[in-house]
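All protein chains of the complex are present and in place, except for one that has been dropped.
Should a chain be cited, it is by its letter among A and B, assigned in written order, with residues numbered from 1 in that chain.
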């Protein structure tokens, strides 16, 4: 039982990481109709940036902050320079973001090599919390906490703020938003940078759990795409539930039938799509 | 029909003239290009004629390749192995496609990506059969009943002829009622439905044909490369073939084939000069998008139409702009 609970926590922690990265992807898709195949690479980049700072004796939290800032800035620059030229052009988006992921991933390999690295768990969170006979690693609890905090923040932004209203309207009716005199371009840039920042954040937080290695960007991208598909395009709530489900099922699956965990995740996606082609929380296409 | 005949004659001439000027290395590269051209045409079919953008097409390529590698340990007959590759990849395309085509475009992109990655992981994890991450060598030998084909030249002609055959078959498909209707659905699904067409049947048909052909390309590749690995189904490869299709030109058949030639050539060329070829390739992609104006074949057609238009000046003004690129398909 206690092993099961510990695994459940691990699954939840992974789920929260998936949520953090998938939510950026899904919001960018929902608001801007852009599919960003470089999203997984931004995740990886965040982790490597933090890795460099931590190696330079920078405190984990400062490194986290710096990595998030830098990925946000990169996202901002990319949107301003490149992404904004290809709104509404699906093929171009695929080509461009695919090209970007090539460039960034190769640059990472160039700078940091192909060895596998991990980030250290920050000292403050290196212990574990014992409840009964089960020891819960503090760091995993912390990741779950941050995930829930993000969900709360998104809920607050969506329902209580003007930005949320704009973004919601943008998802539903872009023409109306511009008619209201709102600078759609600015909103888009902001959303893209926010998504990039979340990718960076999850990369750093995932560093101590998943580590960093060549090819992780595509793995994480695929997992988050599955989360987005299951949850429904543009829905952060869908991503939240989808990510937790995938995190838990994948973790338990790895324990119970190690060779088929990916198959389980894929089958879940197929079943969801057969029942609801638009995903759990996706809007019906009229 | 006449144009098709002319095109085929030109292609045959090309295939048979190339060995006269190519080195051994060049022959090998050209062989690989023919296989990739078949693969790229299979993806080009659903992208350009059915409006389905798949990022998991390497999944089918891998299925075909592993069919030859795994089943080829027990079965020697080349025809049977190729048939099995086509049937297995076609069936898997049929079953998964039935679910995938119900979704809208972004979903389709993401789901197919997940599908390809699933196969990648499966080939990785089914180690007892597939050799896992290390891959496996292919023991089956290409033999169409005229003796074993092992020489570079032998492979070259087999793949060159295969490329021509599948180009003809695809050309026939896009001109056929089903092909035309599929194209109509891509342009206007609601209207085709109102006209009385069951749009899902056509989409599924195109997807299945495309998957089966990708599987066949994979099978040919397994013979050629005598080694298969999970990377054949990875998203990198899926992405690369999509790049071939796009740089060559979506909406044509020879465009993707041209894209495959350019891509494979550049890849080889660049990787001899720099280890950082993915970065160069990425930069090229970004540049291509920013330059924006379709694929290479569209540039060729554009050039041709300009030329034709100039020749026509002085003739009576036709109602219709110059037919772009009907001959170049």
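Rule of thumb we're sticking to: a residue touches a chain if its C-beta (ideal position, glycine included) is under 8 Å from a C-beta of that chain, and two chains touch if they have at least 3 such contacts.
Simple rule for what comes next: contacts and distances are computed from a predicted model.
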Missing subunit (named according to UniProt) among the choices "Carbon-phosphorus lyase complex subunit PhnI", "ABC transporter ATP-binding protein", "Aspartyl/glutamyl-tRNA(Asn/Gln) amidotransferase subunit C" or "Molybdopterin converting factor subunit 1": "ABC transporter ATP-binding protein"
Touch partners, limited to displayed chains, of the chain removed from view: B
Candidate in contact with the missing chain, chosen from B:137, B:151 or B:193: B:193
Identified contact with the non-displayed chain, of B:88, B:101 or B:209: B:209
Which of B:18, B:178 or B:283 contacts the chain that the document leaves out: B:178
Residues of chain B (touch criterion as defined above) contacting the omitted chain: 1, 172-173, 175-181, 184, 187-188, 190-199, 201, 205, 209, 319-321
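Heads up, the rule we're going with is that only the chains that are shown with their structure count from here on.
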Averaged-CA centre spacing for the pair chain B and chain A, given as whole angstrom: 32
Residues of chain B that touch chain A when the two form their complex: 53, 55, 96, 99-100, 102-107, 109-111, 113-115, 117-118, 121-122, 125-126, 234-236, 239, 242-243, 246, 250, 276, 278-279, 281-286, 288-290, 292
Partner chain B, residues of chain A touching it in the complex: 29, 33, 35, 37, 82, 85-86, 90-92, 94-96, 98-103, 105-107, 110, 218-219, 221-222, 225-226, 228-229, 233, 258-260, 262-263, 266, 269-270, 273-274, 277-279, 285
